[in-house]
Every structure is written in C-alpha cells, then in structure tokens.
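Only a part of the assembly is drawn; its chains keep their places, and the rest are absent.
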Amino acid sequence: MTDTSHRHVPSPGRTGLWLFGARGSVATTAIAGLAALRAGVADATGCVTELPGLREAPLPAWGDIVVGGHDISDAPLHKSAEQLAEAGVLPTRVLGAVAPQLSDVESELRTGYDPMSCGGSQAAAVRQLSSDIVSFRRRNRLRRVVAINVASTEAPAPDSPEQHDLAALEERLDDERPRLPAGVVNTCAALSAGCPYVEFTPSPGIGWASLRQLAERLGLPFAGCDGKTGETLLRSVLAPMFAERGLSVLSWSGTNLLGGGDGATLADPVTAAGKLESKSRGLAELLGPGVSAPLHIDHVADLGQTKIAWDNVHARGFLGAPVTLQLTWTGYDSALAAPLVLDLTRLVAMAHHAGQRGALGALGCFFKDPLGDSGHRFDHQVRRLREWVRDTAADLEGRES
Amino acid sequence: MTDTSHRHVPSPGRTGLWLFGARGSVATTAIAGLAALRAGVADATGCVTELPGLREAPLPAWGDIVVGGHDISDAPLHKSAEQLAEAGVLPTRVLGAVAPQLSDVESELRTGYDPMSCGGSQAAAVRQLSSDIVSFRRRNRLRRVVAINVASTEAPAPDSPEQHDLAALEERLDDERPRLPAGVVNTCAALSAGCPYVEFTPSPGIGWASLRQLAERLGLPFAGCDGKTGETLLRSVLAPMFAERGLSVLSWSGTNLLGGGDGATLADPVTAAGKLESKSRGLAELLGPGVSAPLHIDHVADLGQTKIAWDNVHARGFLGAPVTLQLTWTGYDSALAAPLVLDLTRLVAMAHHAGQRGALGALGCFFKDPLGDSGHRFDHQVRRLREWVRDTAADLEGRES
Amino acid sequence: MTDTSHRHVPSPGRTGLWLFGARGSVATTAIAGLAALRAGVADATGCVTELPGLREAPLPAWGDIVVGGHDISDAPLHKSAEQLAEAGVLPTRVLGAVAPQLSDVESELRTGYDPMSCGGSQAAAVRQLSSDIVSFRRRNRLRRVVAINVASTEAPAPDSPEQHDLAALEERLDDERPRLPAGVVNTCAALSAGCPYVEFTPSPGIGWASLRQLAERLGLPFAGCDGKTGETLLRSVLAPMFAERGLSVLSWSGTNLLGGGDGATLADPVTAAGKLESKSRGLAELLGPGVSAPLHIDHVADLGQTKIAWDNVHARGFLGAPVTLQLTWTGYDSALAAPLVLDLTRLVAMAHHAGQRGALGALGCFFKDPLGDSGHRFDHQVRRLREWVRDTAADLEGRES
C-alpha cells in the first residue's frame, strides 16, 4: 500500500462520532484533542491511524468528524476541559485554542439515559435516544455516525435470558421495571439509529449476545470491549514474550491505582468485577491455565487523572531458575484512551463505508476483551489490523475504479 | 506443520556442540542442563525448540548432542557446576544426577587460545584449535559440530583492514604480533574445521566481515551476535508496543547490575563498549533516531549469578501527555542463556543439514545484534523463525521422499 | 555502657521459649537458627540483641535458651525444616548441623488448642495448656519461660465485654460455647503458668484489655503486637522522613504478595482484617489523618516463602510539587521474623528478671502495632530500646553490687 494507491479512493466522508458519556474525562479529552488536531495546535502523537501503513487508508479526515453525545451530567464541557487542563491532561495553550469548537460540540450534547431517574417504558427511552442521534446525523448532513460508549463503568449484570436472546431483550424493553443497565439501553438506541457501535468500557452493552444479534440483523458493524490502554496492553506484549521463550509464568499479580472519576466508580467491588474480568481473560489465553493472577483496582483520589499500575511477574526458566519482572506504568488514563476513541471512529467508519457488518475482529488490538476472533496477542492483533486496513482499502479502491 | 508431516524426516543425527569458554557459567549450565534433560531429571522449560510448532522439526534429539570445547581456564567442570549449585542456578538434585556426564564432557575439553600467553604465529594457533575440533568430531563419529562462543566478553577492536577483508586477515594471522582477539582466532579455527559458527557474545568474531567472507567461502552457516536474554529481550517487545500505539519515546535509560564473572569483565568500560553498542543498536532501529538511551553495566559482586536490569522509559502521548514505564528484571543470567545455546545448537545443525550457508537471519530472535536481515522486533523475529523452521523442515522432507 | 560495666551482672539464666505455633515457618526458622547459632554454623546477622550497645546487656546467652511449644499440627519439625531448606530459607549446611537439636525440641512440643475440635470447657483447656508449660519449665530447670505467639493469624473478634473486662472473660472460659479464639486461650494459659507473653501476630490475645489485666494482676511483663518485619518497618522510617521535611503525604498505597502458609491464611479477607488494621494504625499516627492508604494482601502460592511488598507514596512538596516514592521489598518472611523472636525472648527474659511488669513499651520497635507508649516512629523506638536496655542493665547491676 502506497500513498498513491489510495489517492483516488474517497474517504467515508462527513462522519459523526456519538459519545455516550460525552462530558466525562475520556470524551472531553477526545473532543478537545480532535479540535486541537483540526486547529493545528497539536500533532497526532498517540493516534494509531496516523502511523505509516494506516494513515494512507481511506479514513475520514480529522476535519470530517463531527461530535455529539449523551450524558447524564450537565456539567458544561468547557468546565470538564478546564479541570483536565488543571490536572495536566490538556495543555493550557490547547485549552485556549479549542474553546469555540467545544462550544459547537456543547450544542450537540443531549441528556443521557439514567436508569435511576427515568420513568416510562425503556422502549420509549430507546426511541428518544435514537431520535437524538438521527437528528444529529440529519442536522449535520453526516454520511454515518459511529457511536462509542465512554461512560462510567457499570457493574456486570447477573445472567439472564435477555443477555442471550434478542426477543427476550425486546420484551424486557417494554417493561418499566426492573431497569436494564444504561449501556444496554444506549446500545439499543445507537443500533436502532443505524449506527455502528463501539464498546470502550467493560459495561453491559454490545458484549451481550442479544445486542450483537440486533446489530447483525441491522447489518451494522461493531467492536469492543474495554479500551486497552495500559497494564493490559503491556501484558499482551509481555506474556507472549515469556511464552515464546518457553518460560513458565507462575503468577502475574497486579495493582492499579486510579484517581479521577473512573477510580471512584471502580472502588466499588461490584462495578470493578467487569473490569477485573476483562483484564484477566487475556492472561489465561496468553499463558494457559493455572497462572495465579490476583488483581486490584484502588481509588486513590489524590492521584487525579494519573493511573499507576504495578505488576509482578514470577516465572520459572531453565532448570527451574526464577525470573522476576516488575513493572510500573504511569500515565493519564484519559490521554491514553482518547486517541484510540478517535482511531476507532475513523476505522469503524471505513468498515461501515465498505459495507462490513458484525464483529470487527480486526480491531482487537484496541480492546482488553476483544470481540471477534483476534485473540489477545498484541503482535497478532497489530498484524491483523494492518492486513485488514490494507484489504479494506483495496476493496474500496476496487469498487471505485 | 503437523506432527505427522515430519515423522519420517531423519534428524541431523549425532551433532557436536563445541563451546569456546567451555568452563564458564553459561557453558556449564548448558552442559549440566543438557545432561539433566537426557537423564530426565529436568524438563525443557526455557527451551524454544521444545515449543509447539518447533519441536516437531527434524532437530537433533537431546541425546544426539555431544559436547566438547576450549577454555583458557583449567578449573574442573564439576567445580564450576558446584559453584552454580551453591549460587542457586543448578538444583542440588540435578548436580547429583549429572556428575558422570560432566566427567565425559571434561574429557573433551582442551586448552583454549589466550592471546596474552600464546607464542608462535597465530596461524599455528588456528591450526591447533581447528585440529582439536576435527579430532573431537572424528572421535565421537559426529555428522557435524556446531561451534558456539560463550567465552568472556572481549573489547571491540579499533577499526582495521583485517576486519573487513579476508586477505588482510589471513596476512595478519601469519604475524606473531600484535595478537588478534581470541574470538577472531577461535572463529577462524572453527570455520576452518568446517563448523557452523554461533557468536553468543558481543566479542570480535563472526561480527567481522572478513570472517563472514571465510564462512561464505567455506559454505558454512553462521549466526549471532550476543544472546538476547533479558533487558534487550524486553525492549524488543516493548519498543514496538510504543511504536504501534503512536507513542513517542523520548528516552530509555537503563542500568544493569551483574555479579559473577561477566559482571567483572564488563566492569571495564573498554570491554563493556561492545555490549553497550549491541544493546543500543536495536533501540534506534525500533524507535527511530533521537531517543536518549543512557545505559550502564555495574559489577556488583555480591549479586552472584543474579542479574538485575532497571529501565526507565519516558514517552509522550496524545497532546503531549507523559507516560512512564519502569521495569525491573531479575534472573540468573546463565539460566537464561544456557537453553538458548542448546536451541541454537539444534537449529544451526538443522540448517547445516539442509545445506544452508551464510547468515541465518531467521535466528535473529536469539540475538541482541542479529546478523542477517531479521531486524530487532521480537514479534517479527519469532514469526520469521517459525516460518523458517517450517520451510526448512519441508525442504528436508521433500528431499527425503 | 561498656563491656566492663556488665561483666559481673548475671544473665537471666536458663530461659525457656514457649512457642504457640511451634511447627510453623517462623517457629521452625527460629528453632533451627538458634540451634545454628549454638552450633556455631551461623552468625547472628539479623539479631538486634547482637548489636553494639545491646549485646553487652545481661541477656540469656544463646546456649541458655531451651525451646518448647504447642501446635495444632503434628507435622514433624524436621519436615518443616526440610521444606524451609528447599525454599531457600535454611541453608543446607545448617539443616545438617541442627538435626539433633531439632529432635530435642521435638520432644518438648505438645498438642495445641484448636477451638474447632476441642471439647469440654475452655477453662479446662487453659489448665491443660498451662500445665504443659509448667512441666516444661520444671523438667528443664528453667528460671523462666517466655511465651511467644507465632501461630497463624486469626481474624479479629467482634467487640464483646470479655475483651475489655477480665471478669467477663473468666466467665466465658467456663462456657463450652461459643469458643474463644485460640490466641486468647493460649495467652490465658501462658500467663496462668507465670510466663511473660509476647504477641508476634495480630491475632486476638494480649491485645485484649482483659488479658492485659490478667498479666498486670499476675505481675507479668508482656509485649506486642505483630512483628514489624518488612513493609511496616520501612514505613516507620520513611513516613517520619516525609514529616520532618514538611512534605505532605496524600496517599500511601500498598500491595503485599505472600506465598507460604501465612499467605493462604491472609487470603481470607476476614482474617486479613487484623493484619491490615495493625499495618494502618501506624501510618495515621505518623502522618496525621487524611492519608489515603489502600492496602492489599494477596496469596500467591508460587512465591513460596518469599514476600514481596510494593508501596506507592504520593506526596506534595513546595508550591504543590509532586513527589513520588515507589518501593519494592523482597525477602523471606520467616527469616526476617525469626531473629526478632529470639531477640524478644532475650529482652523479655531480662525484663522479667529485673521484675518489670505490664506493657514493655520499650520493645515497640519490634511491632507493627506496639503496646505501651512507644509510638510508631522507628527512630524514637530504637532510642527508647537502647535507653531501656542501658537502664535495665544498670538496675540489675545495682542490685548485684
């Protein structure tokens, strides 16, 4: 794939990005960052779709992406942005440059679905949310809208028929009580509005087989779950390293310290359960069964936007010799997640443009707990992504000519 | 490649392993470990050639490998083994079980070449060493002998014609002074004896273009340089991770603490220069130019066989957000290196069996500073190795049928 | 204090050490280590009472200490010792040298109290245990017996009158049900037998005010609780450092990875509660209220006897500048605890010899959660210990002359 080869392939065109949790830290960083890229006050460091071999594909340009979204909070976007600037996530000069664009996005935000406070049938809620998205698409003359969930993590729901069967789910939507998780209602709404869907959290949503059935029925592509931004990313390159050297990993212990909103949410062990599950699944696949893998998430408010992960890996090598690896990863969670949200918008838009449907396994490298058949090895996932981008680009080019 | 497909391909047969530095820690661990594998008192943890997809290839069986070697020391092998047992590298039960086999190997060890003490022409030294190896091969009725350098690291030599040109080198061999590095004399001897050659250290040897010319002229395969056992292994999976996420690494600082013999050798900055060079080259290739990468090797005698590496990686992500990764790797250097020495013996024997010659780029995953075209990315190297093993096996199978 | 000054002060004489949990790892290490010190096959590294300024005090000589104890397990002591040797805690040469002495101690071990299986009144159990200790003292012609609890950690009991009031406790002892924690029954027995008592775990025992009342009534000295061997030791020097520099610690997060028996016990959150409490109390005292201090104990069986603690300290300095300290502490828990058990035997024997009674606050440096008035600052505790040893020695000397 060279620059030339795609020169004449039209990009997916004006593309909407609809964010569930649009006023949160990840969303605000993505919105401000996109504005900064368009304003030319920031470069695309951290964006996978700007790497050689990917950036040549027929993706929507930064300037083609229009953002809207739902949130249950009504804190103004510029306030969120100021807090992120104080916390060091957004540089002050960026904050100044993007104020007008934040204000544009602000006008596209709508009140989100809150299972605690919403009355009426859930089906009505789905219709309302869906209609918000359809209006957004029409108002902005968008070819398509990619919906991405970046709202606070919700607890996994106990097993029930509506997780597995679309008919059961649709029946439940007509009830008033008990309420479904917000993520489920949002996913229903996005799909009903004809949007490809990305689950960037471990919350109930497209992870439910019933919702995947809905997406398939509507011919929509989807991807998820739970953005792979730090500790799990490291594990997905380090675990294969141990395996390919024949070293036997006995335990992989982890501690996560998080400030910020997500830290508070995940301090609740019930909510954290989903996160811990999606973090653990990969390790078992990469290293086989029997690896002890205790894992904690602690809310440490004074860390603010900073996230610190510590891992201790204990392995045995030749003649039983011990090998220990300890690692400490420190970063701003939102700054690690936001560019991936933008990347996913572009890539999913391209997939939709190319008429792809169902689980986009080729996007597995973005997720802790990937849907589709990507597996957890980062090297395999990256190769898969690059091949898929090349093939999809060729496919679009073929149609064009 | 399935089990079946190679069932009838004969392995390379009885294979010699000739170790330069045969009484050192890495060699002793390899020798005792091989004996333990044959005696069934240890499993093959840490051996790459025992992984699924590799172990099915027509490699010499553990029982087919016979060990001899040169060393300038005359400390008995069983003493080295006892010290390694005390240091925790060799389990006591292994030590007991392998005593007879150590004694067999002892009888195959010869006095090595020491540029400080040897008199006479260097060409004569080459002839003597070469003749030792040829006798070993005949005495043990070996189909081939793979020579591997695991002697103490030698300092890089200042640039000179004999590094680049075989004729110049051969001329130098006829001089008595100044002496060539031991690694160069040893490599000459091994190649002259018709042995495929593996450079497991960063010392002068097959890294010299002139010696590679000799190998090519003699139709021999070779591989190197400098076994990738710890910090550099980690870097070769982590640096691509940063790159594939579009994160910009600004600095990658490293400290190595080593006890044991190699630590003492590397405490000399002149000698360490080669090691530091071979460690650094990869980082530049993986991350591009401009990454600050200070690196130290300290000899800390009380650490014994333990090696501790600490790395601090400082990167920038989206909107300039800092990301820091710190890692501490602790292991017994000899226990990490020894199984790779055995793997290389098997793989190079297979290559020789298949008539391959020149740089075995497919073995790049074993080296800090790989010869051939493997690049430094571990994932690419591993894929390359697996493809090469499959193709070579198929080639051998094809001939067979 | 000089060597001379105490030359003529007789030591406390033949002293018994009665261990609750006498077959566990800490006990076995203490027993084997004491034997090794007597046999001259180990030096006293790790023993506080061998430091200059302390070793000159009138303490029982290593040769004067005779060990017995209770345990609910009946695994032979030499088996425990062999396992510790395999795990690397006991050097093989020590194991060989101490076999006869282990066998002597074996003959002084008795079946411990198990609230799960014992029938009859608890008062009867106290009488039985107490009688075991008295027999031990008589049989070995000991001047005194120091009882130390090194049994597995028990969960903290819900608040109840018998914790605060001796009469209430004595009443409870006459009941058959519900059973008191083993630590409480053991403490009762030891005190009733006239033994000074040391609580080396966070289990219910001398931490109960009612039992301290019993000790006071019987005129016995006691010390505790919970040996300070690793992470908490570090905290008790590092927290004052931050405080004395005027740095404001915001959070101190900790993770403990433990293999071995104690790890399994502490994997139960209910049992761990006591440990976590005793670890946390100090931090609040040293740094004031408001420091966020999440703390975990994970059982990681493959670590064997190794314990790894990771702490992340987040502080703010001048003009709000962040300061971060991360530390990783790795050691064999039993090897860190055992010498302190021997030190406490000697020091408590001296206190008893000098007629001291009640809480020995001067021994605060040995404990995570010190009884008496020592506070948690290690520097103050050490100074206090040294002054107390000097004063007690002077007191004993005064009587002598």
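Order of writing sets the chain letters: A, B and C. Residues in each chain are counted from 1.
One rule holds in what follows: contacts are C-beta pairs under 8 Å (C-beta built on N, C-alpha and C of every residue); 3 or more make two chains touch, one makes a residue touch a chain.
The structure displayed is predicted, hence computed values, not measured ones.
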Hey, this file places 3 copies; any idea how many the whole complex holds? 4
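Basically, only the chains that are shown with their structure count from here on.
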Greatest Cα-centre separation from chain A belongs to chain C
Cα centroid separation, chain A vs chain B, in Å, comes to 43
Interchain centroid distance [CA atoms averaged], chain B/chain C, Å: 50
Per-residue overlap in chain C, given as positions that touch at least 2 other chains: 326, 328
Mind pulling up the chain A residues that touch chain B in the complex? 29, 32-33, 36, 42, 44-48, 50-51, 88-91, 94, 233-234, 237-238, 240-241, 243-248, 316-332, 335-336, 338-339, 365, 378-379, 382-383
Interface residues, chain C side, partner chain B - complex: 88, 92, 326, 328
Would you pull the chain C residues touching chain A in the complex into a rising list? 250-251, 253, 255, 257, 292, 294, 296, 298-303, 308, 310, 312, 314, 326, 328
